[in-house]
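With one protein chain withheld, the remaining protein chains of the complex are depicted in position.
Just so it is clear, A and B label the chains in written order, and each chain counts residues from 1 on its own.
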Amino acid sequence: MSLPVGVGRSAGALRRLRLGDRAYRRALQALGLVVLGIFAAVGVSLFVQAWPALVHSGPGFVTGTTWDPNKAIYGVLPFIVGTLLTSAIALVLAIPIGIGAAIFLSEYAPRRIAAPLGVLVELLAAVPSVVYGLWGLLVLAPIFVSTVEPPLTQLPFARGPALGVGLLLAGVILAVMILPTITAVTRDLMSSVPAATREAVYGLGGTRWQVVRRAVLPSVRVGIIGGVVLALGRALGETMAVTFVIGNSNQIPRSLLAPTQTLASLIANEFTEATEPFHASALLSAAVVLLVIALLVNTLARLLVWSVSREMRETG
Amino acid sequence: MSQLPMIAVRPNEMATLAAETQPEPQPAMQVRGLGVRFGSKLVLSDVDMSFPTGRITALIGPSGCGKTTFLRSLNRMHDTTPGAVVIGTVLLGDTDIYSSDIEATQVRARIGMVFQRANPFPTLSIYDNVVSGLRFNGIRKRAILDEAAEGALRAAALWDSVEHKLRTSAMRLSGGEQQRLCIARALAIEPDVLLMDEPTSALDPIATMRIEALLRKLCERVSIIIVTHNMQQAARVSDYCGFLMVDDARVGHLIETGPTVSIFSKPRDSRTEDYVTGRIG
Partner (left out) sequence: MSVIPLALPDRRALIREASVASRRRRTVAGLVAASLCVVALLVALVPIVWIIVYTISQGIAAWSVDFFTKLPHPAGIPGGGIANALVGSLIIDGLAALMALPVGILAALFLAEFSGRLAGTVRFVMDVAAGLPAITIGLFAYAVIVVPQHHFSAFSASVALGVLMLPIVIRAGEGALRTVPNDLWEAGLALGVRRARVARSIVIPTAIPGLVTASLLAISRAVGEAAPLLFTAIGSQVFSTSVGGAMASLPLVVYQNGIQAYPDLQQNAWGTALTLLVLVVVLNVSARLLARRMRRHAR
């Protein structure tokens, strides 16, 4: 495909021009592949290191409830349970608060205070997780021991000594950490609902709350779920804050107040001391399990959020 | 496909007859000294106008002259815009809708609105869309909802096409049908006045024709105030017209108002004449 000679430049120069562009594109494409390769390498390298322990334990790795490095028995079920339960508690607490705060900021607050308040909530996301952990261990745990947990021990699912650290505290800290994600995603989605949809409700004599409940929230329902799943992904992988307050017990937790362990905190706690046969490899297998779970959850979240934003763009 | 009407300015003859043989009823709405300001920017100033009951009044004028701003002040839609200030009096019957003891939601249940782009609720079915206004206003009885839905859909000339698929999603309808659905939705709560903001500007000529045809019949139920940038539409459809224009300071004013026939055949103001003859636009 060539242009007629004499269109401003010589044909030779034009060909050089196209080569330059092609090389540029190839170079950038190669870079894209490299980036993909890096992340593929993350998965592959972990899997390769984890392989010996996976072979050694078989499917019992995921279903076994005993984690005993001394006897080379590795079952991560307690940690899967710990991971899921702490995240579940976090979601139960963070969803109503996060969505409620987002509704207030997006629909009720005057613009002048919505902006700084929004920034304050988003600042929660910037605080390093070690700071959360420190605060949780040194500030919240004593309060939990003295004030929060004793009344809870009456409940059937919260029996046991009030240690402060454990499932409940870890769940609460995670809730605080994922709150900004839920609020930010919900707020963004709500502000992208076209004015026409809101005005339809106003035009029929609806109150502001009816606008929110009947027009705005239904149209962003899917996206909010995406945001929640995204927050779940963060909660599942959170290491440092949880490690401070989880209580480090390798048993399946039987009570809200029980100390437990998540996949991430297990690795953080035991890796530097992993000298027994297969121990390090088993911890890497735990990492692989965690990675797989996080990948699935995050992919689901992105698919949900993307589908909503695409829909908004098409109909808006 | 039948021939579309010629694009000639043909005054609404039915309206002429009606205006000449029947006594003037009390106006459905009246505006006195109406002005609208967004922050410090004045957008519309000093408008006095009457909207006769049971008639169609069109607001015409070049784009940006404040027609839509005017329309939206008639049902207190500007209340939802922060920084918007409405001055003057807007009467529905005898009541000033901006008086402090009247809530905007009350006003909007009596003065309905149809928007430029059809905006049915995307997650609801056709039936749920039509009765949504009734539900918002606290009516739950199935019998009443069913009856009102049928009545509204018939009035919007949509009943025959959707009767068998009331539970399907409203988004499956074509653009013109969705707009008629929105008209039905607005009619279902039996407003006294229906405000229409360029309701056919986003539609094809056939859909436009269909909607224009049903406007005439709707006059029996509601008084209609329609904003249109298409003056041939105004000539075809309306009984009365109000012509607006911006001055040099970009502030909208009402230049002239009167029966459509007069506005188009013997306008009093030269600016009106320039507009309706197409010299400006």
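Keep this in mind: a contact is a pair of C-beta atoms (placed from the backbone, for glycine too) under 8 Å apart; a residue touches a chain by one contact, two chains touch by 3 or more.
On a predicted model such as this, the values are computed, not experimentally measured, just so you know.
S.K.: Taking the entire complex into account, which one of A:P78, A:G133, A:G203 or A:G223 touches the absent chain?
M.R.: Missing-chain contact among the listed residues: A:G133.
S.K.: If I consider the whole complex, including the chain that's not displayed, which of A:L85, A:I103 or A:A282 touches that chain?
M.R.: Considering all chains, including the one not shown, the answer is A:I103.
S.K.: Pick from A:P78, A:G171, A:G203 or A:G233: which residue touches the chain that isn't shown?
M.R.: A:G233
S.K.: Quick one: say which of A:V121, A:A200, A:A258 or A:A282 touches the chain that got left out.
M.R.: For the chain that is not drawn, the touching residue is A:V121.
S.K.: Need a quick check: the contact residues on chain B for the chain that isn't drawn.
M.R.: 103, 105-106, 109, 134, 137-139, 143-144, 146-148, 151, 189-190, 221
S.K.: Where does chain A touch the missing chain, residue by residue?
M.R.: Residues of chain A in contact with the hidden chain: 8-9, 17, 20-21, 23-25, 28-29, 31-36, 38-39, 41-42, 45-46, 48-49, 96-101, 103-105, 108-109, 117, 119-121, 123-124, 126-135, 137-139, 176, 179, 183, 205, 207-210, 212-213, 230, 233-234, 236-240, 243-244, 264, 267-268, 271-272, 284, 287, 290-291, 294-295, 298-299, 301-302.
Everything that follows uses one rule, which is that only the chains that are shown with their structure count from here on.
S.K.: Quick check: how many Å separate the C-alpha centres of chain A and chain B?
M.R.: 49
S.K.: In the complex, go through chain B and note every residue touching chain A.
M.R.: Touch residues, chain B against chain A: 75, 77, 80, 82, 104-110, 112-113, 115, 117, 119-123, 132-133, 136-137, 182, 185-186, 189.
S.K.: Can you tell me which positions in chain A touch chain B when the two form their complex?
M.R.: Interface residues on the chain A side: 110-111, 194, 196-207, 210, 214-215, 218-219, 221, 315.
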